[in-house]
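A single protein chain has been removed from this complex, and every other one stays in its place.
Every chain is named by a letter (A, B and C) in the order it is written, and numbering of its residues begins at 1.
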């Protein structure tokens, strides 16, 4: 039983640092690398691609809105074609830096507000899927199970990795509780680990205590929370103890 | 006798337009496309790659400093490794957009202050050459004949296209007269055409009237001058009348 | 009977030019100057403030979202406090440049998507009004009559200038027809002039032919349309022929 553990990385910019890339590269199996628009820059991308290769971590693009100040977390309405090319640009840029280590990009996951908007917006979801498909039809498209992202992946013939979140509470309909709701972010490493194992086993316990079937291929741990490294480490250990083999998505 | 005619293109950004891309695509044989840092954006890059393909114009990357306000014309001192990755990022991004039309990138030419600095600075020249070589060792590297750019191309085993300028006065040492010197920009279409034919024939008459041997593979016309289209058109006609076949650089 | 004619200006950035500032400064009575976030830069702001002073044109700030690529036309959801400080920043910056000519800022008008969003969104409208009030409680706040912008101005004790649009069709409810609707932008100088005179007289004829009461203090002509100068010139002549005295808003 394989499961992938992914984290967003490379979110600094110039003199700014963010997150815990070095430690997390020793724990996760897939890295979603910011591509210079909401965060990230060429040097950071180069270094992460090289380190991911060294440690056998799967390399992925993590494109977002062109909104550095808002760190890609602001909801932005824009033309779907412009968005599509923005995504293709970012994936291409990461390919350029990944050429140094000969480490091919394996997956693409939209960042922040774009991820959330595209999960519900057919136009945005298809724009991203078209960009991914045009660049490389073998790339794995990562997103929320059952969302417009999954539909767009299927429409364009892309492999889709269903993503679960170790450190976020779920609503009864399978969506994530908004961050603004108290308690919706799970900061306790043990609690996150327990949810990770449950998700890997195909279910989740929602905020109301309901048990929900929920198939996932990859589990996300957030990289920029203060406890990120402890949570990721605890999640990995629990998954291994539960008998799961951790491996980059699509590596089966 | 083949000669290439190149122009910088795609220099707008968002709502901003600049230059005369549409008209020039019908005249030149190689397009140097801005890659989003000193100018250019993903949509513009996509559209130019598609139009270049339709018209048989050779597609090239035109990377510059990360300086949109200064349009890449400000002299900036930076770490050579950071610069190298910045260049690789931009070339990769254009490859991402060129994937839409299946039009491969054929050449790379540095933009503005970066071109001028790298012509004299071994560190900068080698940074660009390393980026080009890493992304695709078959890319043609464009630059001033005899400059550090040419030396870096040779050092890295890259094909080098020696560039001449139709609309700029030359000094006796083969360098360009600075723009700040009155008369250094040739705005008259007939004069530019005459210089183009002379350059294509392997010589140039300098500002002092001296005759200089000067071998070139590609001739640049500037795209953002008011008379750009007339100059380019006049240059092309004169070259054809003089018996030159216009073809993208590297096209046998 | 006084009426003000305003236009958005200073919308270039670095090497990019946009609009027809020079010509329009000879026609309009109020200039809304972009403040560097959706367009505009320090040099452009300085020069416009100086030229506005020379020509007796009222100087105003035209703050927008921090979205240069989108030219402030993309709808962006953000925290109202952050927005408020963003506005204060931009007004302060223009004050800094206006210090050169000793030309005080007289009014503030939100730009693009921010104008449209704030017209309907109480939170955004109050954020802008708070920023204006904090910087200088004597500044005139410009906006759509009857909108949340007007309510926010009244709540904060700011003078409000009700704005009409010479070159846009109105719906029966007094709102502007979306630009996406064919014919919603009036490009014919004579038609724009006729609408301007009607608006100055306190009414407008809507897209359905209905006659609507509509009191305005200032009339906007758009500066970046190809026919902008002709439209503005025609509007000004028609207003003068109809007996209106053109004067900057608030000049009693």
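Brief remarks follow.
Definition applied: a contact is a pair of C-beta atoms (placed from the backbone, for glycine too) under 8 Å apart; a residue touches a chain by one contact, two chains touch by 3 or more.
Keep in mind the model is a prediction, meaning the values are calculated, not measured.
The absent chain, not drawn in this view, touches the displayed chains A, B, C throughout the complex.
Here one chain is not drawn; of C:23, C:82 or C:224, the residue touching it is C:82.
The chain not shown here touches subunit B at positions 66-67, 69-70, 74-78. Although one chain is not drawn, its touching partners on subunit A can still be listed: residues 12-16, 18, 39, 41, 68-71, 73. Looking at subunit C, the residues touching the absent chain are 36, 42-43, 45-46, 81-82, 85-86, 88-97, 99-100, 134-135.
In this text, only the chains that are shown with their structure count from here on.
With angles rounded to a multiple of 5, the C-alpha fit of subunit A against subunit B returns 180 degrees of rotation. Touching of two or more other chains is recorded for residues 69-70 of subunit C.
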